[in-house]
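Questions regarding the structure given below will be posed in turn.
Only one protein chain is missing; all other protein chains are in place.
Letters A and B mark the chains as written, and numbering starts fresh at 1 in each.
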Amino acid sequence: MTDVRAPETDPFDSAGTERDGRRPEGPVSPAAGTLGLTDWLKWAWRQLTSMRIALVLLFLLALGSVPGSMLPQQGSDPAGVAQYYTSHPALAPLLNHLGLFDVFGAPWFAAIYLLLFASLVGCVVPRTFRLAGSARTLPPRAPRNLARLPVSAEYAAALAPAGAVEVAARVLSGHGFRLRRPAEPDDAGTGSWLSAEKGYLREAGNLVFHLALLGVLVSVALGGLFGYKADRLLVQGTSFADTQSALDEFYPGRLVTAADLPPFTITLNSFDASYISSGPQRGQPSSFDAQVSYTASPGGPVRTDRIEVNRPLSVDGAKVYLIGHGYAPEFKVTDARGQVVYDGAQPFISGTTGNFLSEGVLKVSGAEPEQLGFSGVFVPTAVDIDGTLESVFPAADNPVVSLIAYAGNLGMNTGPSQSVYQMNTAGMKRLTPDPQLLLVGQSLKLPDGQGTITFTGYRQWVSLTITHDPGQLPALVCGMAALGGLLLSFLVRRRRVFVRARASQQGSTVQVGGLTRTDASGAFSEEFASLAAELRSAHQRAAQDQGAPPHVQAAPIRQEGE
Amino acid sequence: MSRALLLRAPALRAPALRAGRRTVVLAAAVSAGVLLIVGLAAGWASGGHSNVTYVDGSDSAVLYAAGHRPLAPDFSGTTLTGSRLSFSSYRGNVVVLNFWGSWCVPCREEASTLASVAALYRSSGVAFLGVDVRDTTASALAFTRSFGISYPSVTDPSSAITLDFTSVVPIAGTPTTLVIDRTGHIAGAVFGSATYPELTAILAKVTGKAAAEAVSR
Partner (left out) sequence: MAVNLALGHASNDFLIAALVIYSLAVVAFAGDFAFGRPRRAGAAGGVQARQRAAALATIGASGVATAAPAGGQDAGVQDAIDQDAGQPEGAAGAGDGGRADSMPEPAVPAFRAIRLAGPWVRAGVALSSAGVTAHLVAVILRGFAVHRAPWGNMYEFVTALTCVAAMFFLFVMIRYRAWALGVFVVGAVVVALGLAETLIYTAAGNLVPALQSYWLSIHVTAMTLATGIFFVAAVLGAVYLIVDSYDRRVAAGRAEPGHGIVRRLPTTEQLDRLTYRTIVFGFPVWTFGVIAGAIWADQAWGRYWGWDPVETWAFITWVLYAAFLHARATAGWRGRRAHYIQLLGFASLMFNILVVQVFVTGLHSYAGVG
């Protein structure tokens, strides 16, 4: 009995499922004595590239990502990390030491995915060789009794066996099968046979998928090296040029210098935010729209455009995103000497209340003889609720500013740089015991002739993020390639079709059999059924062409299986 | 997962020749890849230019060797008092160009130094000029009053002038002070708050006059 799996050629499923750290064949020569270093290294490599270790590494990758989602991460939420330190003073340094506040940049996380990719490469490269090799090896010989295959069919044809096989060869190669024919006729005189194989794309798709994942990793690395991200807050009516000293934050990639920033200039002409004014979603924003004009380089033509959420501005290789917005109330401050020492807009930052109740400070460092400072709250639509001022709608329908005034030393003359949104009142005395409310146009006269502050109006500001990521497009291409490879490896099946023709009274009896790899579905049976029908009609046509009697005893196609 | 995974000794067998050759190829490819990555990741070191030397005792003040001084771009703008000013009118003088802002703490630290050095070198033909970045006029004027800054400053609210200069010298933040020689080339720079020794050392190099000489003049 011929075993369908012809052992002398590549077993059907050698390319896949049995790789778990052991080769299925190979001479084992146990030797007495010690194991050398190379043996251990080979063993380690074989373990690394085994499916089992790949599985373990996948688990570790998933597990390692969990703290990155639960703990605040330094890169995206530095304030949260600081907060964690204050609320967990004992635990936080330990977590920091383990790298848990920057999981995805931590060395241990990198070790996991680098090992996983090493395992991937170590598995994929030999399989690529093997695929190339199997693309050169021929399909196995046709088994003797095709009826034992999962799907088979048998019918009579009015052709000599050799001719029948010839016709079958034409049909099958027309369908893209690779063929193998006997070098010499079968010794048992049972006629001719033919093996056909198709579906190498499955393994190719599998390899493309895994290599594309590697490509994604490389693209991410590219972005990390050559990309950058920068933030800038821009008040309505002002502009900024894209240079490092004009940016609020600049996060360059490792190989990026400030000279790589594209030299555009953007002016925020206007910013409109509209909110839903009635119904259950009152107060929710319905649209944001920033009107800007920009030049791609100094002296270049001025263009206007809109930046909206989901619609960044593309300038010279960088993209400018609208991330957030807020209010910047305008003040005019006169000091004790009667000089106007401040006249402009100061951005206030809104909290999480959702109606844009915003807080901020105003540090008037030029006031004489004493510096002045104000800490304030801007309420866009102010309503007095039980003695507290609340904002009930995010649009500035009834803007009110509440101020507390200080005089003294702001601590700005020496020391590290200070945030413009924070004020250190340690060296100052409070001038107003209670917060003072001002409507637009109203002034607050400070006690002891210290000066005056007038709330002159308000403007809006937007926060922009400028990014450049050269790895973005490669990552997308690799992602789509991975998807394509995945679909190929799932949809394409490697299958074999065998044809045997034995001499008979009418000419020959043709047997066709088919075999497919794991997880066969009905699709192969359908394909086989149509192939068998096509072969049969091809044989009939060929018989007619040869002048055979028109009516051959046409036994119905008997098909085993579906 | 079985413990046997970790304890199983490597199988002792004669390796197939094909596998051996493939292993060699793979090892070579991996090594090459690692070397490439290490090389890229290490980056190329910046600096090491022999044309830029640090001022003695400073890590933020530099001098550019003669012949390797970047050309300062021309600019014009409005001063804090509202008049027009063009940088080209300073050609022929040594100019100390100081990028500052009233909101900036290190700028306040260096302000009196700048004022006094300006006074010191005025008679030697050194002009001081400020570029007031990201600021508003009232605050800026208050700043100059506070520190006795009498030299003019051009406003640069959009950092456009800064952008122009950043293309020739790496201005990373505020304050930055540039010393421009008589031919309009940048001879020295202080990245950060400028101290008296740094500023005078650069000016001595550029004007040929030490601070003491400048006074006696």
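What we mean here is this: contacts are C-beta pairs under 8 Å (C-beta built on N, C-alpha and C of every residue); 3 or more make two chains touch, one makes a residue touch a chain.
What you see is a predicted model, and the numbers here were worked out from it, not measured in a lab.
The chain not shown here is touched by just one of A:34, A:310 or A:388, and that residue is A:310. Summary of contacts with the chain left out: across A:41, A:439 or A:487, the touching residue is A:487.
Residue-level contact of chain A with the missing chain is found at 4-5, 13, 16-20, 51-52, 54-55, 58-59, 61-62, 65-66, 68-70, 73, 75-76, 103-104, 145, 147-148, 150, 152, 154, 220, 229, 276, 279-281, 284-288, 308-312, 319, 321, 323, 465, 467, 469, 472, 475-476, 479-480, 482-483, 486-487, 490, 511, 515-526, 529, 533, 555-562.
Methods note: only the chains that are shown with their structure count from here on.
Every residue of chain A that touches chain B in the complex is listed here, in rising order: 21-22, 26-31, 35, 39-40, 42-43, 45-47, 52, 56, 118, 121-122, 125-126, 129, 225, 238-246, 254-255, 257-259, 263, 265, 267, 298, 332, 335, 339-344, 363-368, 412-418, 420. Contact residues on chain B toward chain A in their complex (touch as defined above): 1, 5, 9-16, 22-23, 26, 29-30, 40-41, 43, 46, 99, 102-106, 108-109, 133-134, 136-139, 141-143, 145-146, 157-160, 162-164, 166-167, 170-174, 176.
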